[in-house]
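Note that this complex is displayed minus one protein chain, with the remaining chains in position.
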Amino acid sequence: MNPQNNTHSELAEKFNRDVERVNWHDKTLWFVREKRDKAAHQIAEWEQLREAASQIKNNVLSNLHDYLIEFEKNAVRYGVHIHWASTAQEHNEIVHSIIKKNGVNHIVKSKSMLTEECGLNEYLHQQGVNVVDTDLGERIVQLANEPPSHIVLPCIHWKKEEIGELFHQHLGTPKGNADPQFLTAAARVHLREHFLTSRVALTGVNFAVAETGEIIVCTNEGNADLGVQLADVHIACMGIEKIIPKRKHLSVFLRLLARSATGQPITTYSSHFQKPREGQEMHIVLVDNGRSERLASDDFRNALKCIRCGACFNTCPVYRRSGGHSYHTAVAGPIGSILAPGFDMAKNADLPFASTLCGSCTNVCPVKIDIHDQLYKWRQVLVQNGHTTASKKTGMNVMSQMLSHPTVYRFSGAVGRWVMRTLPLMINNKFNPWYKQREMPKASTQSFRSWYLNQRKHEQ
Amino acid sequence: MMNVGLFIPCYIDQLYPQVGIATLQLLERLGLSVTYPTNQTCCGQPMANSGFEHLTQGTSYNFVTNFSEFDYIVCPSGSCTLHIKDHLHDEGHPDKAISIRKKTFELTEFLTDVIGIKKLAAHFPHKVGLHQSCHGLRGLGLAQMSELMAPPFSKPESLLNMVTGLELIELERKDECCGFGGTFCVFEEAVSVKMGQDRIADHSNHGAEYITGVDMSCLMHLEGILRRQKSKVKVIHIAEILNSVNK
Partner (left out) sequence: MASVKKNQPSMVEFPTLNFAGDTSIDLKAQFIKTLTGIGGSVIEVNEIKEVGDYIKSTFPEPARIINTITNLNFEFEILNQKSDPHDFSNVTVAIMKGEFGVAENGAIWLTEVNMGDQALPYICEHLVLIINKHSIVPTLHEAYEKIGASAYNLGTFLAGPSKTADIEQSLVLGAHGSKSLLVFLINY
């Protein structure tokens, strides 16, 4: 995904070179934010729903162990097979073993960010299993050999002409046809074939109810359902944090999820799978992959409340202007920036800094994750763990010394302003990143303090 | 008689003293007794937001030393005020730090909530766009943010509405971030500038002659872009507008 180990800032800079494109990307996602606002405005109790969802998830995290036991017990009584995976690798191996046991080398998969996190597609590919992503957006990026750039709108960064060209190459649609209706119909036909011939279907899980052992999968396209109902084996993959206590709690989450994600009142299909189809095997793989570790952290535990709605992506002014691929991680955007450093601090040290801490994300989050506070806290953790440059460290040390001593501060300030006024070329040049696209502020001849002391002198 | 300590952010002290002057004059014209502690330096936010909060003991100690004996501390900056309210720590004097956090106010919230002013003798006959700086808006609650489904209100706007001749323009995106973000403005220069350019376009498209706000840092960033664009649009801190007395 990021072979050159480029940082968000480098990738975002490239993204911004095409001004028209970044404007289009920004406007498209802002439009989704506006749709969310419109939908939320229609629910008078919206803020109470957010509070309830947040509290339910707080309860889940405080009692996760018992809920997981309860979930397993309730799922197993209907013949569902439960598997536990501590790591991404274990998850991939478990999924592969189920597929292998059924003697197939071809499966259909509906959207699951967990499987992205675990790198399942690549793993299965290496084992000789062909995975067909059936969500239209995911299929598009799969054909293009790219990861999704948004957890809900996987190919939001693709223009329809580009999709048309991609379909022309892979599906044989007429060259130059960029009509979304036509292209979607072509994808329907192409993917129908896969649905009808796949014996194993893999889905994600939006919610898993401890009280009943059922799992809920929400889609607009119906691809999860179609895949599962035509298959002999249903494999559902979920992070352990997807548990909710009671079936009735779904009312809160389902009222919030689609409205937060896309501004719809609900997705077309919200399917509750409690028992396998007759003659079908159903497997649920519950994955830890660092979640139980994060659970221990008072600072970062709340990130586990996430219901993967993507609202934080749509509202983030930085994400809109850098695109998901600039985050070089499975889940991008604000939530991704507080999750990714937990997986790999060295690789993802740049992400918590890809933010102005504006706080918009925290306030659209349906489960009230304190995203921007966690971004701030991650910055402290990363620096303490040495994930910063030597020059930044030196610079900050110098700054802190200077600002702690009033006379040094005043002297430095005066010198700085003098340089700005008399030797502007020392500062106004290409080595000064500020100066690339902005004029420097004018350096005043006297500080406020000087003015103040002068005033007081004259008053006496 | 309440005594007010004037907290002037380091970059206002050095680069935009007129904002400090306007703040002081405004408060004094309201009959307040205002003192500027002359040994203040910086609240420590630049280090803290960059992940170096552990290097802010010096600035925090200096802040506590300068400001502990005031009834109120007033600051013409939302972000600096928020930093003090959220992060001021002094291991040597923990109680003083807590007390300071409670009595530090950004200028507009001080005027509306503590002083409760209902009218101003200010005149600024221009079309003005209000940029809602994020820390003040979402951190201090200076106005209702667009993300929440809650009744609208705005402390800065209510003050601007008291200024005669001033026409407040509408915006397409009322509270999108300008892209300054502290060191973000240089380390993520491309995105930072793009965000600033987009904010400016929004204001320009709606006819703003001036862009104002409670944070000079946002305005400094926007001004840098405006001047590079050779735009006629100017920036001005809200303190300067509220202090523009009919001469």
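We call the chains A and B, going by the order they appear; numbering starts again at 1 in every chain.
Here is the rule we go by: a contact is a pair of C-beta atoms (placed from the backbone, for glycine too) under 8 Å apart; a residue touches a chain by one contact, two chains touch by 3 or more.
Note that the structure is a prediction, hence the values are computed from the model and not measured.
*Asks:* Sort by label and list the shown chains the missing chain touches.
*Replies:* A
*Asks:* Touching the left-out chain: which of A:H272, A:R421, A:K442 or A:R456?
*Replies:* A:H272
*Asks:* Which of A:Q181, A:T407 or A:T422 touches the chain that is not shown?
*Replies:* Result: among the candidates, A:Q181 touches the missing chain.
*Asks:* Tell me which residue among A:A40, A:V132, A:I163 or A:V383 touches the hidden chain in the full complex.
*Replies:* Residue touching the absent chain, from the options given: A:I163.
*Asks:* Tell me which of A:E70, A:E221, A:E281 or A:D350 is the one touching the absent chain.
*Replies:* Within the whole complex, the residue contacting the unshown chain is A:E221.
*Asks:* Per the definition of touch given earlier, which of A:C155, A:L202 or A:L351 contacts the omitted chain?
*Replies:* Final answer for the missing-chain contact: A:C155.
*Asks:* Just checking the interface: what residues of chain A touch the absent partner chain?
*Replies:* That gives, for chain A, the contact residues 28, 31-32, 43, 45, 48-49, 51-52, 55-56, 58-65, 68-69, 84, 134-137, 140, 153-156, 158-160, 163, 180-181, 183-185, 187-188, 191-192, 195-196, 212, 220-223, 225-226, 229-230, 240, 245-252, 254-255, 262, 264-277, 288, 292-293, 295-296, 298, 301.
FYI, only the chains that are shown with their structure count from here on.
*Asks:* What is the distance, in whole Å, between the centres of chain A and chain B, each centre taken as the mean of its C-alpha atoms?
*Replies:* Whole-Å distance between the two chain centres: 32.
*Asks:* Give every residue of chain B touching chain A within the complex, in rising order.
*Replies:* 8, 10, 12-18, 20-21, 24, 36, 38-42, 44, 46-59, 61-62, 134-135, 138-139, 145-150, 173, 175-177, 179-196, 198, 220-221, 223-225, 227-228
*Asks:* Okay, in this complex, where on chain A does chain B touch?
*Replies:* 8-9, 12-13, 15-16, 22, 26, 30, 37, 40-41, 43, 46-47, 315, 317-318, 321-322, 353-360, 362-364, 376, 379-380, 382-384, 388, 392, 396-397, 399-401, 403-406, 409, 413, 416-417, 433-434, 436-444, 446-453
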